[in-house]
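Complex shown without one protein chain; remaining protein chains in place.
After this line comes subunit A, so read on.
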Amino acid sequence: MLPFDPRAARIALVAIVTREALRFVHQRERFLAALVRPLVWLVVFAAGFRAALGLSIIPPYQTYITYETYIVPGLCGMILLFNGMQSSLSLVYDRETGAMRLLLTSPLPRWWLLTCKILASTLISMLQALVFLAIAAAFGVRVSWTGYIAVLPALLVAGLMLGGLGLALSSLIKQLENFAGVMNFVIFPMFFLSSALYPLWKMAESSQVLYAICASNPFTYAVELIRFALYGQFNPLALAVTIGTAVAFMGLALRGYDPARGLIRRKG
């Protein structure tokens, strides 16, 4: 095997990121949809539930906060989650159009090519999340400048985890038509059964079973990692779970794209 050539690997990384960025630029509706979705939650849903949901002081908050403030990290997570699934959809599309063949037959290690794809999708997710945070600030949900900087690595790690999930799912989805199932069975449960919209102690008051599910949902830890980072704090458990889950999803994706197991193993 050719030795891993760092220069060739870097050139491929830049090309894959640029291609994803160009594709994103060409799909302005996708960008708007990615922003409108969390903004509707922030402006409409949060306004409606502000009075209904009382929030006690929980870390990382040191005082009472509005419901809008509480859900902003969860909505950042929502952007990453939907974008991870969007990249999964785009991978399935790539497979149907044959573009994936081009990628997988290039003379670079497959793990590196797939890592490039995840990284490209994560960087685009991060950009969307930052734009959302800027809009949220305009609606009065602000954090300190250090929070905006500290959240970058948290968004990166959470984005890699959800990008890995998207990649792993794309190896399982055989046709674009099956993607609706992913919405129902992956995105919605993952989002609603997490700490994105309500703190876990609230869930525990309602149902211990649902609380246990929420507490074992890796998306909860990704959201908490973002939440703590936005307030300049570090949550080691959230980081460990998010990184561990990212590695596990990446492993599943590599397995799915292993030519011996063959996601592309379709009748030729």
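In this section, a residue touches a chain if its C-beta (ideal position, glycine included) is under 8 Å from a C-beta of that chain, and two chains touch if they have at least 3 such contacts; residues count from 1.
What we mean here is this: contacts and distances are computed from a predicted model.
Not shown: a single chain whose UniProt protein name, out of "2-oxoglutarate ferredoxin oxidoreductase subunit alpha", "CheW-like domain-containing protein", "Lactate racemase domain-containing protein" or "ABC transporter ATP-binding protein", is "ABC transporter ATP-binding protein". For the chain missing from the display, the contacting residue among A:19, A:142 or A:202 is A:19, taking the whole complex into account.
Contact residues of subunit A toward the unshown chain are 1-2, 5, 7-9, 11-12, 14-16, 19, 22-23, 26, 97-99, 101-109, 113, 258-260, 262, 264-265, 267-268.
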